[in-house]
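Pasting a structure here, questions to come.
Missing here is one protein chain; the remaining ones are kept as they sit in the complex.
In this document, chain identifiers A, B, C, D, E, F, G and H correspond to the written order of the chains, with residue numbering beginning at 1 in each.
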Amino acid sequence: MVQGVETYSHLPGLVVLIPIIFTALVGIFQKKSFLLRNWIFISGTALTFAVMAFLGFFVLRGETLVANYLVAMYPFTITFRVDTLSFLIAVVAAGVWLLASIYCLQYLKDDHAPNRYFPVHVFTLAGALGVFLSGNLYTFFLFYEVMAFSGYLFVIHAETPEAFKAGSRYLMVTILSGILVFTGVIITYQLAGTLDLGSLGIIPDANIVSLIAFVAFIIGFGFKAGLFPLHTWLPAAHPVAPSPASALLSGILIKTGAYGIIRVTYNVYGIEMMQDTGWPTILLIFAAITTIYGSMAALVQDNLKRRLAYSSISQIGYILMGGALLTERGLAGDIFHIVSHATIKSTLFLTAGAIITKTGIKYVSQMAGVGRKMPYTMGAFTLAALAMIGIPPLNGFVSKWALALGALDAGQPGYAVVLLISSMLNALYYLPIVILAYFRKPEEGTVLYGDMLRYDEVRASMLVPILILALSLVIFNILPVNLPLVLAEFSARALFQH
Amino acid sequence: MIYQLPVLIVVQLLLGSFIMPIVGRFKNQLIPYISLFLMGLSHVFSIILLFRVVQEGNIHYHLGNWAPPWGIEIVADLLGAYMAVIVTGIGFLVLVFAWRHIQREINYALRGWFYTLVLLIAGAMVGMVITNDLFNMYVMVEIVSLCGPALVAIRNNRLAVEAGFKYLIMIALGSGPILFGIALIYMITGHLNMTFAGQEVINAIQEYPRVALLAQAFFIVGFGVKAALFPLHVWLPDAYSYAPSPSSALLAGLAAKVYIVGLTRVLFNLYGIEMLSTTPLFTILKIMAVAGIIMGSIMALNQKDIKRLVAYSSVAQIGYIFLGLSLVTGFSVTGAVLHILNHALIKSMMFLCCGVIIYQKKTSNIDELGGVGKEFPITMICFGIGAFAMVGIPMLNGFISKWYISLGALEYGGLAGLMYLLVIILSSLLNGLYYLPVLIKAFLGGDSQKETQIDKAPITLILPIVILAAGIIILGLLPFVPLQIASDAAQHLLGQ
Amino acid sequence: MAVLDLLLLSILVLCALAAVRTRDLLGAVIIYAAYSLLMAIIWLQLGSPDVAITEAALGAGVTTILMIATISKTGRYE
Amino acid sequence: MREIIVMIFLFGGVFFFTVGTIGVLRLPDVFCRLHANTKSDTLGVGLVLASLVIYEGLSSAGVKLIFMIIFIWITNPTAGHIIARASYDTIVDWTGQLARQKAGED
Amino acid sequence: MRQIIPVFLTLVLGIALLLVVAEMPTFGDINNPAHNVVSERYINQGVRETGAQNIVTAIITDYRAYDTLGEVTVLFAAIAAVLTVLNRLRLGVICPEDRERGLTDEDAGDPDSKDSC
Amino acid sequence: MVFSKDVLGMTLILYIFWLLISWSLNWVNLILGFTFALFVAIFMAPEIIKKEERPPFFARGFFFLRFVLILIREIFKANIQVVQIVLSPRLMITPQFVEVKQVMRYPVTQVLWGNSITLTPGTLTLDVDDEKILVHFLTEDMVAHFPENPVGKALVEFEGR
Amino acid sequence: MRMQEILILKIVVRFVIPFIQVYGFYVITAGHLSPGGGFAGGTIVAASMVLYALTFDASQGLEKLSHERASLFESLGAIWYVALGLLGIMVGGNFLTNGQIGIPLGTPGYLISGGLIPLLSFGIGIKVAVTVVSLYYSLVEED
Amino acid sequence: MIETAFLVAAILLMLNVIFCLYRAAVGPTPGDRVVAINMITSKTIAVMALVSFMYHEELFLDVAITYTLIGYTATICVAKYLELKRL
Partner (left out) sequence: MAEAIIALGQNYFFYYALILFMVGFYTTLSHSNILKKIIGINIMETSIFLFFVALGYVEGGQAPIMGRGAEGGPYMNPLPSALILTGIVVSVSITAFALALMVKLYQFYGTLDADEIVMLRGERE
């Protein structure tokens, strides 16, 4: 693969445009026919995924796809730029999205407001893909806000008081995050005179103003990502959202924050300045705290989705840590962990959703016997939990390995220790669930829907996405070429090119 | 003929208002159509004028063929032509809106006067933005000032009359300082034409520095009262919230902006960039603008009435414009000029949305607006677009101007610049905090089972809102033309 | 002339103060009429008879009467 | 010679004006003050303007002055009259009684 | 509090003005900046150029007649505002919905017949 | 008939007024003045001119002139009296209201008489109608001297009685 | 006691009003020769009408000058002004052109001089007079 | 010489005006105030005439004429208001 050939192509724009068009289509047709709506819905996400995957041919050829729109409006130019990093995360996002879409057809069958959910679901995809494919900070910020505000509709979907409460918090965080990112963007523009993300390091020199911008970026994205002191919205928002939405929120949307931090650190400031100034150390420390804190907090949660949400926080800690280590292998692990965590956490949330639909169980303590009732679902859950803990050959292991290597490269073995501790804590809060589900008999009175002991799996349309996701945890790692890892390494190398 | 355009726009609007009582004697029903026609015509003229100005530079028009220092000169420059387009365009949309809406808020015996006053105020606003003569500007300011309270009090209930009276008193208190400032400028320069006076002021400042400073202070205070600069805004919430919605849209969207343009012209044309960037008054102005941005937002937070909320948000937005102007950098002035347009669009649209809500629900209390979004999705979506534009979401026009003002703050440099940036950012947050609950309540509150339906309001109510919302989006996506004009106008103002 | 000017101006200020301080609104308006009378002389002193004649016509004929008309429609005392 | 006449008329007028002013200050109630107003002021204006007429002669200004004298002499008593009329109904005079009762309406 | 703010503002204003007046051009001086080429032309050429002896009238109705148009407009605005506020002169328009309620064009003239708002 | 004798007379008076005020014999001035005088006369004559209210002014002009002269003399006297009253250390006044009989026949002469009373010594007219005049007297002795007021006599002569 | 029963006032006002009006018209038309002009003259004329309305009754005056008629005159006055301004454009000049483009100025010092100035003053005068009276009636009129 | 006399007369008249103003300010009834204002009006007319002769500007007399013609309108207005409590 050769890096650096830029090809002008409208395909990235198309990728973002398709979901928007399908949002409109879903919105128009959902009154007409239930079935038609579903087909349009699925085909929209599928088409997006297909086009996204098609971009892979170019990326694997080493080309960087660039598309500029509204050039005259500089600096408000909408630029898409697909390099390996963008492609990798975006294609995972699109894939997870497609699966979540298939899943939610069944999940939201008896929902109270499907007419809101389905368009928003597609529209948020546009936002997320726009963020991942953006070629300059303006585009990034634009789609970041679009995605964030449509994510609000995920959070408050249930329209319960808790949902609104969580929604308010989410909204607050979104606005704060938005304006902080805005601050960073505008200071960047002021300092650099450009917003282009194509080069490595556009900020000319390190001074107090650029530090302020950096901090603003970090805090802004940290809000979104759930960095330790800024994470409070996350455990509130994830449980109240519908499960596919939680899967997307946790799997994809919070990754935009991490993605943004990577972009800012490596593309806006550049590795040299970061290494010279050592600013990312702040991030590193907070990331470590986040890792430990998330795991510790997850231990004491009884609500399943809440536990998963805290787990997400802890995993975000890994990701940010990988970015902040400023080593190539650490970055590769970071990028790969974005991918792997996206799949793992989506799996976990989708299974949690499946469990909730079928049994109504929301708490870990009630989960006894679920394994027997829903073996496939619980199997997928187990697989994902193991991946999260970091059992080889699951992809969680691969990313953690790479991260640990990165930490060692950076000469900071302490962070590898943090990884280890966190992994152990992961085991401590995931394995009990599995054990409970498989080896404990349900107590009397906890039966919510039907017989807990009878085999009663969810419908295939929900099960298939879960299984595909679970499979993807393994499949890439047992193939001869671990394609995501290769791509991650490649993009990490690209970001380290001087 | 095209050479006569600048004055024709003004005169035809004024003439239109003069003939209204005569039309009313013979055929009442013609009044809306005539005013719509005239407003539309002047919009077309303004656009032609703008094109002309863009192509060929400023149009200097000498009233009565008297050369400038002796006669009155109209200079249709970019800023003026641009404002004329805004004024007539939004005025047209407001008139379209009012055509069916005023039956809710104005006694039918007074509706003809509403059209008369709208034409008057529009004519005076256009006349004010394109004039190059200090005293002529004062006269036009006074017409606007007189029509404003009348448009508030036309609702003829106790609250509206009280608000109108407060508005009138404050505005009259403001016109005194303006005239005094003109007198002082005349005293030290001997000219009323801004170009000539500006040339003289450079010399006069050496000899009479304090007089020049005092004149500046008077201009700022006078126009500040009229444009509701923060500590002088006391009339604003009542006036905007008790006025009929089309009036509110007109006053908040246009009148306040026009005053700001007047102040801009006076200050920048007379004093020149060097003095302005060093004058202590601009520091005070900056502080006032910042206070306005923060306090306006904070006061908007706990409003129960949707029009009042939007009105308080005006205070904050006007603070933005003043901040942009007082920073006196290329970007910030561009941003301020741009924000004049953007805020005009947004605020007019939001008040018109409030008008639709009042038309449909006969209430403007936020607590009673649960689920309005489901009942009138188009209106509330437009309202949401406006709110998001205020917050500064990209792709909406509010972002662009906010961007430029922030850039200006950074360009201003130093810790102060960062502080202004912080204020702008903080205010975005506050904007979000007070607008989003309304939207959430409108779309998600109330009876969730209510079936979504198309707005029942007449098309003439929906259409202006939709056009304005489309304008917000289009100007957010493609801000090229206004941006170019604004930056050229800013360059012109800054004398570069 | 300056003596006359100063005298006139002083009386003018006195007049303004009296108009402002009078509790009886009718009295205030009447004194305000005197204010405009003195103003007219000052316009003459300053050599602008046009303004003086306008002020004369207004002060004697319009402003005062409109104010009294308003008082007659409202109340006389503060 | 003419100047002396002018001066006499002028200061005569001023004298009567002064008397009127003192009267307005000293006299006890509206009606008595009106006496000072109507008589002294009318004559005062008349004398001052007449002095100017003498000074100027029958030019356009003189004619204007004469017109002024005529109009003042017509309107000033009328004004006094209607003030008295208006006060008559509404005002308690200086002796503390309603003016109307004193006039023998009983 | 109510009294303090006006007093304070007035005092500030007064001090500012006091300081400024000391600097102003001398009253009545022919060499003041205000007596410049503009007023010279009005005085010297005014009669020839406008035909009016009274230069003030020449200015308000010829040199600066546009201001006078504004003045006329101000008066028009004032009377329109007063008639509006006091509801004296009807200049009504009947909207379609009013017509559905049974109002006719004749009603547009009558402010008291059926209240619409 | 619009152009009655009244209208024309009024026009003439106003025209003279115009000419004296404008003090110019330019032809435009003449025409314009006449136009305005005529305009005002035509518009105002129905309101202004009521023939039955006034004695024949022009026929008895001499008496009117005499009345005016007597009036001026009386005004001087009145003012001297006011000076005496006002400038005396103690106010020697005994104000009182007295109704006196109306002697005039025409409204116009009643008005002239009323205003003359106001202008003449120590008296102030308060009310005028066909039967009586309400007069405010400044001092006691003026009440006694009131009937022999020369102005009244002159005015009665002017009325032609 | 009704105001219109005050004989002295009634007759004196009736005597003075025509003179005021003629003087007002003089001030209007001779505005370019002597102090005054449209506004002052119009106000004087208006004062005469107000005087009339005060002395007799407002309702009587209102019959002569109803609000409808007054607003007609106001509009006509303003339109007259604008029309004279547009005349400037007709003859090839700018708005409100007077002597610059071909309008004869006449001899200074006479009533017909100054081109359009007397006409403009006349329009203003009419408008102002009617406006002031209309203001008075608006404020005074009983509801 | 004669101008000085005019000036002195005008100043004396203005001094009178101060006292009239005192009456206008304290005058217990509106009637008193109106009387005082009436006196001020006539003094003003005289002063105006004097001023016009001091400056040799006979056109200033137009202003004085205006006052003589309409100066008592306000008086009538007040009187009518006092009598009828309306206009």
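A few comments on the model shown:
Just so we're on the same page, contacts are C-beta pairs under 8 Å (C-beta built on N, C-alpha and C of every residue); 3 or more make two chains touch, one makes a residue touch a chain.
Worth saying up front: this structure is predicted, and the values here are computed from it rather than measured.
The chain we do not see here touches B, C, E, G, H in the full complex.
Chain H residues in contact with the hidden partner, per the touch definition given at the top, are 55-57, 59-60. Think of the hidden chain as still there; on chain E it touches residues 2-3, 5-7, 9-10, 13-14, 17-19, 21-24, 26-30, 32, 34-35, 38-39, 42-43, 46-47, 53-56, 58-60, 63-64, 67-68, 70-71, 74-75, 77-79, 81-82, 85-86.
Although one chain is not displayed, chain G still touches it through residues 33-35, 37, 39, 108-109, 135, 138-139, 143.
Definition applied: only the chains that are shown with their structure count from here on.
Listed by label, the chains touching chain D and chain F alike are G.
The pair with more inter-chain C-beta contacts, choosing from D-G and C-E, is D-G.
Relative to chain A, the most remote chain by averaged C-alpha coordinates is F.
Here the spacing of chain B and chain G, counted between their Cα centres, is 36 Å. The distance from the centre of chain E to the centre of chain H, each centre being the mean of the chain's C-alpha atoms, comes to 28 Å. The residues of chain E that reach two or more other chains are 54, 56-57, 62, 65-66, 69, 71, 73, 76, 78, 83, 89, listed in rising order.
Within chain F, contacts with two or more other chains are made by residues 17, 21, 114-115, 125. Across the assembly, chains come into contact as A-B, B-E, B-G, C-E, C-G, C-H, D-F, D-G, D-H, E-G, F-G, G-H.
On chain C, the positions that touch chain H within their shared complex are 1, 3-4, 7-8, 11, 14-15, 18, 21-22, 24, 26-27, 30-31, 33-34, 37-38, 40-41, 43-45, 47, 49, 52-53, 56-57, 60-61, 64-65, 68-69, 71-73.
Residues 17, 20-21, 23, 75-76, 78-79, 82-83, 85-87, 91, 93, 95-99, 114-115, 118-119, 121-122, 124-127, 134, 136, 138 of chain F are the ones that touch chain D when the two sit in their complex. For chain E in complex with chain G, the touching residues are 47-54, 56-58, 60-62, 65-66, 68-69, 71-73, 75-76, 78-79, 82-83, 86, 88-89.
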